[in-house]
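Missing here is one protein chain; the remaining ones are kept as they sit in the complex.
We just call them A and B in the order they show up, numbering each chain from 1.
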Amino acid sequence: MSEREAMDFDVVIVGGGPAGLAAAIRLRQLAPEATVCLIEKGSEIGAHIVSGAVIEPRALDELLPDWRNQDSPIRTPVSEEEMYFLTETKGHRIPALDRVMPHLANHGNYVVSLGEVCRWLAAKAEDMGVEIYPGFAGAEVLIENNRVVGVATGDMGITREGEHGPNYAPGMELRGKYTLFAEGCRGSLTKRVMAHYDLRKGVDPQTYGLGVKEVWEIPPENHRPGLVVHSFGWPLDDRTYGGAWLYHFGENLVSYGFVTGLDYENTWLSPFDEMQRTKLHPVFRPHFEGGRRLIYGARALSEGGLQSIPRLTFPGGALIGDSAGFLNTPKIKGTHTAMKSGMLAAEAVVEALATSRVEPGSFTQRVRNSWLYEELKSARNVRPAFAKWGMKAGALYAGIDAMILRGRAPWTLHYRHTDNETLRPASLSEPISYPKPDGKVTFDRLSSVFLSNTNHEEDQPVHLHVENMPLWKTVNWDVFRSPESRYCPAGVYEVADEATDPRLVINAQNCVHCKTCDIKDPAQNIDWVTPEGGGGPNYPAGM
Amino acid sequence: MKILVPVKRVVDYNIKVRVRSDGTGVETAGLKMSMNPFDEIAVEEAVRLREKGAATEVIAISIGVQQAQDTLRTALAMGADRAILVLTDESPEPLTVAKILKVLVEREKPELVFLGKQAIDDDMNATGQMLAGLLGWPQGTFASKVEVADGRVDVAREIDGGTETVSLALPAIVTADLRLNEPRYASLPNIMKAKKKPMETLQAADLGVDTTRRLTTVSVSEPPTRKAGVTVSSVAELVEKLRNEARVI
């Protein structure tokens, strides 16, 4: 331990997504003397960013009011919107979308590559004096006298067996008066902080979704910049929350993806294959004709909303963005809320710095007094309604909630289960037969992972810890028939010798860092920890 | 003894590039860029020579756009002592690079120039040999082992079917192959310290080098996909096909 070098900062930020970058920029705006260090486990800023993404510019307007006059990558305004309820062969277009589903109305919003937006924000932050270090994963939370005093980056050059390899380089302690965790959904350090300070006490369990995304390049004659299409219904059954999106943006690019609620029950369900087969539906298929697939990726997102947000602060820091669960699920948007939470946390940290307070406690009050809280409050009953009553009745409730109650219902619906508790055993689940990939519109997992440019240094310990292998056999295999081999969108989990001696093979190198296994594993037996920094996907611009 | 190490900024080796649909080239916009892996090996070897006392200074050079300074920072974080950035508009071809390097060699007077054997973007495998030719220096290409002593450098070289060792009188050019060493990580503390190391910026235009390209790219295409194979029904059929159709046995 003593060989680790240490460096002191006013604020350390873990994660270079919209929340972390907005916090960093806000900090330097309000306290130009404050030293701010931001680390990112991806090989560069944006390398691990997956999002639809239609973004609402509200938070950006507040953070960088002049952004429209700058050379930003936010260039495709939403121009047309379509929402479909799908049956197997037909798509029923929802009329008067702005009244029935006002949360989905996207007037004034933009279709972007969130990875590019983050790269742009990072350049701004660096110009303002933020020190940004991509390629370094936060591996350890430093807690002294019950106060978080920073994080340590992971050691590099540890061999598979856990020994120091020839290139061993110890991690570094990044010590901050305050530490902001902006790891996105299900952050591995956030998980430890939550446990240490019991931050989830008294709030609903978090519920999640898994977004699986592709970026296509399509013929210019078919491209309708700013077109936004959403669907729900087929191919998911009524008990499963989710749907597809398809956005036209940039230079002949299409962002297509599918979110599956991770409270799904059927163990045979494969979110990856739901995404693939939805492309074959007549509503979506024409968009892909003559096109080619460029990029693939996946990431879990927090869907719980207001009820599931934990206590936000603790001695020495705060949780921001989707690490805390600031995603507006009915809107399927988390960028503006993530940024706003980062900005509010920055304001609270600046106040705490000035007054030498241990905990940046005013963050919570600042959230309560902001539009962020109002927005999440009015959206709070939509997602649990789907969980409670299924897709169709949930949609009906959402319509009533929007049109009549206007989000001001005097009641709050709750989540009762964590996502790992909802699976039904294999014997009670109806098998799903997915079509074979055709190699033109639909593809298999491995050729998909190839397009995420994923790699991990080969000789390092497996970063997916299965705590108890015999438990895998008795629970995951005997009861659920290895759901991880289906929900993992990257083919990390495979079962070897199924017929004779089933055992779990972990291809950790394929991992795209979506965190689904950490969330959905029925026995909570899989712990996702950060691998050596720089590993994981390398999503290029466009993602 | 000074060592010069030219390093190139290339698309990261983890990234699969794609050909632009109009066939004008490979799409590189928005891709992660890194130091050419063979150049990392060259930097590592140069730094090790300095650490062993065989060299006194390691100077990293990059020729290219402004962002190549990130590549130089990596070289500095790995242990290079200072850096020189030569700014050009586009990625110059090896002949031009060799001519620019020759000017810098004449200015810095190193006894060893250590390069990667090839860049993983254009796969030319030429710059080191060309610089050696222009300078009239001996060359030890595709090095898998390097020893410096008594005014000479002994280089074990990867050749077809094995290795050979040559002994070169200094000053000399060495190009690094994959097995020479495993480069160290640019650790976070060293990246932080590298920000304070000196970096000089020059304009290629000021060096008096003719940068006219000799090669123009007419088009770039995807390699042909493998044609669908056949399923054979027996070992006998397989052997027959391999003998008479594929003619590989």
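The definition used in the following text is that contacts are C-beta pairs under 8 Å (C-beta built on N, C-alpha and C of every residue); 3 or more make two chains touch, one makes a residue touch a chain.
Convention: contacts and distances are computed from a predicted model.
One chain of the complex is hidden; its UniProt record names it "Electron transfer flavoprotein subunit alpha/FixB family protein", one of "Sodium/panthothenate symporter", "Electron transfer flavoprotein subunit alpha/FixB family protein", "Helix-turn-helix transcriptional regulator" or "Carbon monoxide dehydrogenase".
On the side of chain A, the interface with the absent chain consists of residues 444, 446-447, 449-450, 455, 458, 496, 505, 507, 509, using the contact rule stated above.
Touching residues on chain B toward the chain that is not drawn are 11, 16-17, 19, 26, 93-95, 98, 120-134, 137-139, 141-142, 154, 157-169, 172, 213-223, 226, 229-236, 238-239, 241-242, 246, 248-249.
We adopt the following convention: only the chains that are shown with their structure count from here on.
Centroids built from CA atoms put chain B at 37 Å from chain A. Those residues of chain B whose C-beta lies close enough to touch chain A in the complex are 12, 14-16, 18, 21, 29-32, 34, 182-185, 187-189, 191-192. Of all residues in chain A, those touching chain B in their complex are 5, 7, 43-44, 47, 116, 119, 131, 133, 136, 153, 156-157, 166-167, 169-172, 217, 292, 294, 450-451, 453-455, 538, 540-542.
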